[in-house]
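Can you read through this structure? Questions will come right after.
The complex appears here minus one protein chain, its other protein chains still in place.
To keep things simple, chains are lettered A, B and C as they appear, and every chain counts its residues starting from 1.
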Amino acid sequence: MKHTPGWGLLKGLFETARNFVGSYYQPGRLTTIEYPDERLPVQENFRNFPMLIYDGADPERGLRCVGCKICEKECPPQCIYIVLERDRSGKVQKRPRLFDIDVSVCMSCQICVEVCPFDAIKMNTEYELSTGDRFGALLLRKAELAKPNEYYRRLHPTEAAEVDARLAAAAQAKAAAQAKEQAKLTAKPAKPAWSTQP
Amino acid sequence: MSDLRPAMETLERIRTRLEAAVAGAELEVVANGAVAAQGSLRVDAAHAVAVARFLRDDAQLQLDYCSNVTGVDWLDRVVRTTVRTRRVIDGLERELEQTTEHTVPGYLEAVYHLYSVALRHGPLVLRQRTADRADGARVASLTPVWRSAEFQEREVYDLFGVVFEGHPDLRRILMWDEFRDHPMRKDYVEPDDYEYEPTPHDEVLAKARRHYAGAGGDRA
Amino acid sequence: MMETLDQLFVLLKRWVVGEFPAAWRLWLSPLIDAGAIIGVFAGLFAVTTLLERKGLGRLQNRMGPNRVGPFGVLQPLADGLKMLTKEDIVPRAADRVVHFLAPIAMVTPILLAYAVLPFGRNLVAVDFDAGLLFFFAVGAGTELAVFMAGWSSRNKYSLLGAMRGIAQMISYEVPLVLSAVAVVLVAGSLSLPSIVDSQAGYHWGWLARWHVFTPWGLAGFILFLIAATAESNRSPFDLPEGESEIIAGHLIEYSGFKYALFFLGEYLGLFAVSALGITLFLGGWQAPVPFLAWVPSYLWFGAKLLGCIALFIWLRGTMPRLRTDQLMNFAWKFMLPLVLVNLVVAALWHGTAAWGFFGAGATRWLLGGAVLWLTYSALSHALFTAPGRGPRTYRYAD
Partner (left out) sequence: MRAQAGDLEMRGAFAAEPHGGGGRSAGSDAGWGAGAGHEWVRPAEPVGRLEGEWLEVAMGPHHPSTHGVFRMNVALEGERIRKLKPVFGYLHRNHEKIAEGTTYLGSMPYTDRLDYFCSLTNNWAYALAVETLAGLGVPERAEYLRVITGELTRLLNHACLVGFLLHDMGTMGTPLMYAFREREKILDLFEALTGARMMCNYLRFGGCRVDVPAGWLAGAQRVVDEFPRFLDEFENLLTTNEIVLARSQGVGVLSGALAVNAGITGPMLRASGVNYDLRKVDRYGIYDRFNFRVPLGEHGDVYDRYMVRILEMRESVKILAQALKDLPPGPILDPKSKLRGFRPRAGEAYGRIEAPKGELGFYLISDGSVRPYRYRVRPPSLINLTVLEELCLGHTVADAVIVLGSVDIVLGEVDR
């Protein structure tokens, strides 16, 4: 291959000039977004820190979480803290009194979402969380984590549709089973669903 | 294509050939219970270098590439063996269960994964075991045979405390030079010298309180 | 009217000076010149930093600064404010006096060099007979500043940078001066205004009689540009700074205003040497085509200067950096022989113009060009094509 010295440099200069000119009119060349003024559309699969889903209007009563602590156990960086509710007699209730996620530790790995048997914890897409308070503001409490199902549907429509369908089917099956059960043995109370989990 | 390449000999055959080639080498084929069932070859430290050289230079093996070197810490294990014996007690023959406990002393292992670049086969897993987990934690360094073991043996030395005899430059590699312990050992206890920060986690707060009280500090 | 516009600044100065008593005039005139030069070129420095950042951004498919003011035009102001309000850190081990003097030693000689540059018709502070000599003599002072900065910082990287800087600047001084000598030889004068005058007029009524349009002038201009890039420590010859190797070389321990002065000095040096290149080869303030001769001369000069700056920015955005030994090889084994041959060609061109030994018209041009091209080929072949060098072909395995 014959190679004239200096030709490679000229080719390089031509290439950068092409990019210079191209950056003004070829849309693929300038990928920069002027962030606070413009924003990229949030992808449907995007995930950033978990949230808790509740049905209905009341975040306290409608919370799907039953405090089974599976996510707390499986969370790789151990950033979830759950304390269960107790009633006056000290009996453990099926909902969390405290549900904290330390998002300064959380790495958005989504494992809590995958292991949750109740579809109670899902990934949020909120990413503008910068704050001046290093400790307090980065510890999300139950009230901050609780988000209505409609919010989840808006963030992840495809996934939420699947979950809703699954939950509806499960509820239907449960209702049918309960009706059957009811018909058979009215006295025997139904076993709590969460205790059947291994 | 590479389907036609000769598969590596079985471990048993390699062992037989090695015993013939390296006089006095103590070799043992270690079974692997996993689905992979990739057995390994244990070699004693005294003959390790000679064995390694044979493995590298033998025409049928040509294990010229040492991919992975690592350590494994096996703690002291208490093994319970239950023996049923018949004994005559009070004129009656009775069956008795006798449980004896004995401690299998722990040891450290250095594991080498060998491949052949020339013949494209492998791996052959080579293991060396130390005598114990304290002063006798010594094995032979295979860095003179495979240069790739240099940093990895240093790492095993650093994190497990296995001394590789014959290593040209055995220093700590990941931890700092003044560090005393070997963090990858199973019985390693974290030093209580972190800079604790306010956290909702009670255990950490308790630890911090202990730590700063011990240090005479006033932070917590 | 156009004549007045062309001589606007000259007349303005004459008027201002005329307003003062005669005893003052001797002092006032150079003061006004100095003030104008400092003002204009410091302003150009600000514009250039913006242009460079925007231009590099676009070359690299980025936007460049666009946050301060519309399209980021106030960015230089923000940069300047930042520089001035930064803490001035001097290492404890540093030689404080030298460390303090180095930035001053950088800027002062460069500003002095502006005295002899003609920025327009009659627009020159000092019409010095040995103007070119003065320029080179004064301009060489910056080398001292680089070494002062590198040595006094007591930092290993800055010492390496200073060593590189000295070696590089002294080596490239030689081809720089020699390429200018060709022009002196032809123009027959060391005075920069008369060198510009020697390029006045047009061949056949349309081609400017600039030196760059002769074979030796073209080669000389390219060589001059290369040497100027090296002199002003610009990429691909930014070894004394080499931020990926020795971080910032002699600048590593400078911050705040002192750093800004170095920065200013470097850019002023770049402008000065570009202005010299324009004066020597590109006809100075002369218009390139006769029908545009009515445009004021300083505007032509400014346009040519901006063109040179754009070229430097373009080079900076494209070229990787050379290595020290390659840089030296390039200076002594490539630039120096070529520039000497160029000198010979220029001498032949000039000396034989009358009796047509070199042919006439296009033949003369081609002959001169051929000599230079052959030299270039031979030298670059020796430089670049060692065995195993050059583009390679690769084999594949399946």
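Everything below uses one rule, namely that a residue touches a chain if its C-beta (ideal position, glycine included) is under 8 Å from a C-beta of that chain, and two chains touch if they have at least 3 such contacts.
Computed from a prediction, not measured in an experiment: that's the story for all the values here.
For the chain that does not appear, the touching partners among the shown chains are A, B, C. The missing chain, though absent from the display, is touched by one residue of C:37, C:322 or C:372; that residue is C:322. Considering the complete assembly, chain A touches the hidden chain via residues 3, 5-9, 11-12, 14-16, 18-19, 28-29, 31, 43-47, 70, 74-76, 107-111, 114-115, 123, 158, 198.
The chain not shown here touches chain B at positions 2, 32-38, 40, 56-59, 62, 64-68, 70, 72-73, 111, 113, 117-118, 120, 123, 125, 143-152, 155, 159, 168-169, 172-176, 183-184, 188. The chain not displayed touches chain C at residues 56, 59-62, 156-157, 159-160, 163-164, 235-236, 238-239, 242-247, 316-326, 384, 386-392, 394-398.
We adopt the following convention: only the chains that are shown with their structure count from here on.
Centres computed as Cα averages put chain A at a distance of 40 Å from chain B.
With centres set at the average Cα position, the gap from chain A to chain C is 58 Å.
Per the touch definition, chain C reaches chain A in the complex via residues 55, 58-63, 66, 314-315, 317-319, 377, 380-381, 383-385, 390-391, 393.
Listing the residues of chain A that touch chain C in their complex gives 1, 3, 5-6, 9, 12-13, 15-17, 19-20, 22-24, 29-32, 34.
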